[in-house]
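Beneath this line is the structure, given in C-alpha cells, with notes to follow.
For this depiction, one protein chain was excluded, whereas all remaining protein chains were kept in their positions.
Chain nomenclature is as follows: A, B and C, assigned in order of appearance, with residue numbering initiated at 1 for each chain independently.
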Amino acid sequence: MQANLSLLLALPLFGALVLALLGRRLSRPMVERLACAAIIAAFIAALTALAGAWGETRLVPLFPWFSAGGFSASMDVLYDPLSGIMAVMVTFVSAIIHIHSVGYMRGDESYARYFCYLNLFVFFMLVITLADNLAFLFLGWEGVGFCSYALIGFWFADAERTLAGRKAFVMTRIGDVGFLIAMALFFATLGTLSLSGIIASVSALSVGTATALGLLLLWAAVGKSAQLPLLVWLPDAMAGPTPVSALIHAATMVTAGVYLLMRLFPVLALSQAALAAVGAVGAVTALFASFSALGQRDIKRILAWSTISQVGYMFLGIAAGDLCGGMFHLLAHAFFKSLLFMGAGCVIQALHEEHDIFRMGSRVRTAMPPVFLLFFLGALALAAVPPASGYFSKGRILYATLSHGGGLFTLYWAMGSLAAILTALYTFRLVFVAFFGDPAFPPKTWDIEPLPRFMIHVLWPLGALALLAGGLNLPGNFSGAEWLSHALRTVPGADAEFHGVSELAVSLADAGFCAVGLFLAWMLYGPRTAPGRRGPADPERFAHRMLRSGFGLDALYRKTVLTPFLALSGFMRRVVDEGAVDAAFMSQGVLWARTSMAARRLATGRTSTYLLTFLLGLAAICAVLLAKGA
Amino acid sequence: MNAFPLLSTLIFLPLLGALATVLLSRSPALCRAAALGTALAELLLAACAIPLAADPGTILAENAAWIPSFGIRYALAMDGLSGLLVLMTAFLGVLAVLTSFKEITKRPGAYYAFLLAVETSACGVFLAKDLFLFYLFWEVQLVPMFFLIGVWGHEDRRKAALKFFLFSIAGGMLMLLAVIGAWLAQPEGARTFSLAALMAAPAAPHVQNWLFAAFFLAFAVKMPIVPVHTWLPDAHTQAPTAGSVILAGVLLKTGAYGLIRLAFPLFPDAAALSVPLLFVLGLAGLYHASLCALAQTDAKRLVAYSSVAHMALIVIGVAAWNAVSLSGAMLQMINHALTTGGLFIMIGMLSRRSGSRELASFGGVWKRSPVLGAFFLFFCMASAGLPGLNNFVSELLTLVGTWTGHPGVAAAAFAGAVLTLTYVLKLAQGTLFGTPAATQPEQWPDAEPLELCVLSPLAASILYLGFAPQAVLDMLRGPVSDFLPRIPQLFQ
Amino acid sequence: MIVPLEHILLLAFILFLMGAVCALARRNLVMILLGLEVMLNAAGIAFVGASLRWMEMDGQAFVLFIMGVAAAEIAVGLALLVYCWRRSGSLDVNVFSRLKG
Partner (left out) sequence: MTAVAEGWTPILPYAILAGGALAVFLAASLTKGRPSRVFAPISLLCALGAGLAALCAAPQAGIFAGTLDAGPFARFYQILTCGLTAGAILLLGGYSRRRGFERDELYALTLLAALGMCLLTAAVDWVILFLGLEMLSISLYVIIAAHKDAPQAAEAALKYFVLGAVASSFLLFGIALVYAATGETGVAESLRDAAQHGMEGIALLGFSCILVGLGFKISLAPFHLWTPDVYQGAPAPVTAFLSTGSKVAVFAALLRMALSESPLFARMDPVLWTLAALTMTAAPLGAMTQPSVKRMLAYSSAGHMGYLFMALLAAPIAGPGPIMFYSAVYGIMDMGAFGALSTLSPLDRDADDIMDFRGMGFDRPYAAGALALCLLTLAGLPPTAGFTGKFFLFESALSAGYVWLAVIGVISAIISVYYYLRVLAAMYMRAPEWAPARESAPGSYAVLALACAGALALGLLPAPVLSVMAASAPFTP
C-alpha cells in the first residue's frame, strides 16, 4: 500500500522533475510520451490503491517533513474512500487532458515547460487529495496555486495573460491566509495538524473555536474555489491554454476548496453558523455566477462562470451536511466540465483562436460533428437534462438542501433552483448560438482547421461519463444502488440521512426547472430565431453590462481595493519611507552639517578673536565658580 | 578542548586568503584562484565542524587569556546555531567569489581580500563567546563592507557606503557603552566579559533597560528593523552583487544573531518588557517594507525591501520566545540568506546583461534565457514562501509558534503573506514576462557554466531546506532549549 | 610686610588684564608684544609679592626665570615680526587671517 501510494505521488513528480531538468534536451515525442505515461501510470496506481483498500481508512506514513518544539508536519497519506475516489478522478481526468494536450499544443514551442507544469500540477493536486497533515496539504494547495499561475500566464509574451495569472495567484493567496491561520489555530487548540488527529479529537473543540475554524476554512476554500467574494480571478484565468482551463480551472483545482471542507467536515459540523455561512456562499455564488454566465460572449468565459456556479452547488451540498452529494456533483462536474472545456478548445483552435460564440454557427457543427456531439453531451449534463449525470448530482444537492429544513436552507434551495433554470438557459444559449444557425457577427475567417483525430476521440470516455456518471449514485427512487453513498459511508460526516421531503418530488421539480430553462433558451436563442435577435442585446444597456461584467465586481475591487492599495504602496514609499523616515535621518545629517558650518565660522582666522576666547573663557569659568560659590 | 584550533582556523583562514589575494593582486587569475580556494577550504572546514557542533557530546570551544586586567578572554565556541551560520557564511562566501569572477574586473586583489575579510569578521561574530571579542568582530565587519560597496559599487556608491557605515556605527558606538555598562554592572573584582557569566548574573532591572536599549538599537540597525532600515535599500542597490549577497546573507544575520544570542539572554527582564514593542516594530516592518517593495522600480531595491520584510518575521519570532517560534526564527535566518542571496545573484546576472537594474529594462527574460528565467522564478517562489521551498518552513514555524501566545500578532503577520506575494509577483512579472524592453542588447546569452555553478547549489539547498529541513532543525534544538529558560517571564 | 598681599595681587591682576586687553585690542604686532610683556611682568609682581608674604625665595627665583624666558620669547617674537613684515609689508595682525574656517 505504501509503495503504491508513494508511486502514485512520485510518478507525476518524477515526470515533472525530469522534464524540468532535461525537458529542453528531449525530443518532442519523448516529452509527450513521458508526461502522459507518468500520469497514466499514476492512474493505474490510484486504481489499484482504491481496489486494494476498498472501504478502509489507512494512515500511511511516507516521509517525516519537519518538526520542532511539539509542532510536527509530516508527509503522511490519509487514504480513505473519499481520497481514493478523488485520486482516481484526478488521475483519470488528468490523463485524458494530457493526451488531449499533445494535440492541442502541437504547434507550440514550449511543450516541455507545458508538460512539466502539467505533471507538477497533478502531483500537487494528488498531495491535496491524499495529505493527512494540513501543512502537507498546504504544500499541494499552494503548489496548485503556483501551477495555475504559471499556466494561466503560459504564453508569457502577452503581458495580459501573465497579469491574469498574477491576479489568480494573489486572490487565492488572500484565501490562503485563512488556511494558515486555521493551521495555527488547530495547533494551538488541538496540538496537531494531522487530519486524522484532528478528527479523532474534534470533540475537544468548543463551538466558538469550531465556528472560527469553519469560517477560516471557508475563507480558504472560497479563495481556491472562486466563490464569492473572491471569484473574480477565475474568468480571467481563461487566458491559459484551454486544456489547462479544463484541468485546473474546472475539474480539479477549483474543487480543492470543496474537497478541503469535506475533509474537515466534522469540524464544520460542530457549528451551525459555519455551515449556514458555507451554504450562503454556495447559494449566492451559484445564482450570481449563472446570471453572469448569461451575459458572456466568450465561450470560455461562459464555461468559467458556469464552473463558479456549479462549485457553488457543491458548497451548498456540504452546508446541507450532504458530503456524498457534494462529492457526487464534484465528480460529475469534473467529467462534464472538462469535456465542455476541451470541446470548446477544439472549436477555438479550429476557428483560429475565435472565442466569440456569436461568430460561430452551424458551420462548426457540420464541420466537426464529433466535437459537436461531445460538446452536446457535456451541455446536457451541465444543464441537468435527465438522465445525464448533472441531473442526478445537482438533484441530490437540492434535495439535501430542502430536506435540511429551516427557512434559511429553504431559501438556499430556492436560489439553487433558480440557478438551475438559469444553468439550462445559458447552457443552451451557448449550444444554440455556437452550433446552430448563422452567426450574428461575421467571423474572422470561414476556413476551419482540421484537428488531429486522437485529440477529439480521447474525449469519448468523458462524454460517456458525462452522460452516465449519474449511475455512480442513482437515487433510490430510480431504483439505484447509491453506490457512492455506500462507498463513502466510512468517511467521517458522510453518513447523513435525509427525511421529510419526498425525493421524487424534488427530482421532478428539478426536471421541471430544466425544462423551463430549455424552453427559454429555445425561445430566445433557438435556431428558429432570427440571427439579429440572437445577437447580444445592446451593449450599452445597463442590465447587459452588469451581466457581462459579473455585476461589476471586478471593477469594484479595482476601485475599492486595488487602486487604494497601490496608492498606499506608493504613499508608503514616497511619503513615509523616503519622505519621512529616511528624510528624518538625512535631515539629521543636514542639521549637523549646518551646525558644523556655524561652528567653523567661529574660527575667523583673526588672532584677536582667539585671544578673546581666552578672556571670555576665563570670565566664564570665574562666573561658574562664583555662581557655585554663592 | 581540541588540540587543533578548529574555530580559530575557521575565523582566520579567510583572512589569510585575503592576505594572499592582496599579495597576488598583480595577476587577476591568481587572485580569483586564491579567493576561490580559500572560500572552498573554509566551506570544507565548516562542513567538517558541523557534525561536531551538532553532537551534544563534544564541546567545540577555545578559550585563552587576552587582556587579563579587564577579564577579557579570547573565547570561542560553536553550538548548532553558530555552526549553521558559519556554514552558511562559508557557503555564501564561495558563491560570492564565483559571482564576482565576471563582474569584478577592477582591482580584484583588494576586492577578494575585502570579501574574505567580511567572512572572517562574520565568523568571529558567530563564534565569539566573550562580549568584548564579539563587539570587536561586530565593528570590524563594517570596514570591508564599506569598501566593497564604496569602491566596487554602482553610481551612488559613496553615499550608500557612508550611509551604511554611519547608521551601523551609530548603533555600534552606543552598544560599546552598553558593553562597558554590562561589565561594570558586575561586582567589582569578579568582572568578566564572558557571555556565560554575564547571563548567569543579569544586571539590576533598571540598568538592564538602558543596556538592552543600546544593544537593541545596534542590532535593529543591522537587521534592520523599521524605522532604522533606510540605509539598507541604498546599500543593497549600490553594492556589487557579491556585496549584496554577503550583506543580506551574512551581515543582516549578525544582527538577528545578536538579538537572539545577546540582547535577550543578557537582559532578560528588559527583554520581557520590550516584547510588545518588538511585535509592533516587527509588524510595522513587515507591512511597511512589503508595501514599499511593491512601489519600487529598481529590482535590487525591491529585493532589499523584501529583505527588511523577511527579517521582520524574525523579530516577531524572537519576541514570541517559544520553542516553535524560535526554531522558526533561527531557520528563517538561514533561509532568508539563501533566498535573498539567490535573488540578488540573479539580478546581478540579469543586469549585467541588460546594463540596468530598472525593472523596465528587463521584460521577456524568460524568452531570451529560459534557464535563467526558470531559476529566477524559482527564487521568487522561495521568497514568496511557497511550501516545498525553504522559506515556508521557517515562516510557518515562526508564526504558528507566535500564535500560541499572541494570536493577534500572528494573524496580522499571516495576512502579510499576501503582500509578500504581490511584490514577488511584481518582480517576476516585470522581469520574466512580457516583451523584452527595447533597450536590451542583442547579446543575451543564457546561463553560462559558471553561472550554473552558482545557481544550482543555491537552488538545491533551497529545495533541500524546503523538503528536508529536519536535520537543521535538529541542530537548532540544542540552542533553542538553551535559550528558552533564560527569560523565565516569557518561558512558561 | 606693609602692603597687604591682596593689594599687590590686585595690582598684578589689573596689570595683567591691561596687558591682555592691549594684546587683544591692538592690531599692531609691536603693541601686542608690549602687552605680552606687561602680562609677564604682572605675573612677576605677583610672584615677588607672594614671595614676601610667605618669606620664601622661590618666588623671586621664579621671577629671574621669567625674565630670561621673556627675553627669549620677545627675541623670537621680534624675529617673526620682521619675517612677517618682509613677507607682507604690514604689521597689522589681522592681515594674517588667511587661514580660517
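Note that a residue touches a chain if its C-beta (ideal position, glycine included) is under 8 Å from a C-beta of that chain, and two chains touch if they have at least 3 such contacts.
This one's a predicted model, so the numbers in the text were calculated from it and none came from an experiment.
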For the chain not depicted, the shown chains it touches: A, B, C
Touching the absent chain when the full complex is considered, from B:A29, B:I59, B:L184 or B:L277: B:L184
Sole contact to the chain not displayed, among B:I169, B:A284 or B:A468: B:I169
Footprint left on chain C by the chain that the document does not show: 5, 9, 12, 16, 19-20, 23, 29, 32, 36, 39-40, 42-44, 46-47, 49-50, 53-54, 56, 58-59, 61-62, 65-66, 69, 72-73, 76-77, 80, 83-84, 87-88, 93, 96-101
Chain B, residues in touch with the chain not shown (by the definition above): 66-70, 107, 110, 132, 135-137, 139-140, 142-143, 146-147, 150-151, 157-158, 161-162, 165-166, 169-170, 173-174, 176-177, 180-181, 183-184
Residue numbers in chain A that touch the chain omitted from display: 592-593, 595-597, 599-600, 602-605, 607, 609-611, 613-614, 616-618, 621-622, 624-625, 628-629
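Assume only the chains that are shown with their structure count from here on.
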Chain closest to the middle [Cα centroid of all protein chains]: B
Length of the line joining the C-alpha centres of chain A and chain C, rounded to whole Å: 96
Whole-Å separation of chain centres (CA-atom averages), chain A against chain B: 37
Residues of chain A engaged with two or more neighbouring chains: none
Of chain A, residues touching chain C in the complex: 600-601, 603-608, 611-612, 614-615
For the chain C and chain A complex, residues of the former touching the latter: 20-21, 23-25, 27, 93-94, 96-101
Residue ranges of chain A in contact with chain B within the complex: 20, 24, 64-71, 73, 113, 135, 138-139, 141-143, 146, 149-150, 153, 156-157, 159, 162-163, 166, 169-170, 173-174, 176-177, 180-181, 183-185, 187-188, 566, 568-570, 572-574, 576-577, 581-582, 585, 589
